[in-house]
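Only one protein chain is missing from this complex, and each of the others stays in its spot.
Take a look at chain A:
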Amino acid sequence: MATSTLTFVIVGQEDHPIYEVDLTGPKEQQTQYLHQFVLHASLDAVDEQMWLSKEPHLKVVDRFNGLNVTAFVTPGNTRFLMLHDGRSDDAIRAFFTEVYELYIRVMLNPFHSPTSRITSREFDRKVKLLAKRLIG
């Protein structure tokens, strides 16, 4: 049975995750650890690509065992990472753009500090809705 992979992580300026969600529903422990590991290991690859291009949307930056990592970098050096198994690049790009909008709103909240985890349930709900709508 093939389980699809779609994990989304927002990494803050100090390279710590401020938001993580598994968009295909809860997984078993082992897979979760693996996904986390792959995403954090890909941060180096994201850095390399960042130095090459000024575009916020970076395409696939890293591959592991059939899983791809696509990245988006904001001017404030926050990275959005998506771990997937070969989804459409355009869909992920559209998803990143919409999440960027939501992310700015969270950042503008005076009660939220830029380095703390995003705990807003609304944000979580909207991200999941967006993923369902745009990536399927």
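For the reader, a short list of remarks on this structure follows.
Criterion: contacts are C-beta pairs under 8 Å (C-beta built on N, C-alpha and C of every residue); 3 or more make two chains touch, one makes a residue touch a chain; residues count from 1.
We take it that contacts and distances are computed from a predicted model.
Selecting from "Importin subunit beta-1-like", "Trafficking protein particle complex subunit 6B", "Calcineurin B homologous protein 3" or "Transcription initiation factor TFIID subunit 10", the unshown chain of this assembly corresponds to "Trafficking protein particle complex subunit 6B" (UniProt protein name). Within the complete assembly, residues 13, 50, 54-56, 73-77, 100-101, 104, 107-108, 110, 113-114 of chain A touch the chain that is not shown.
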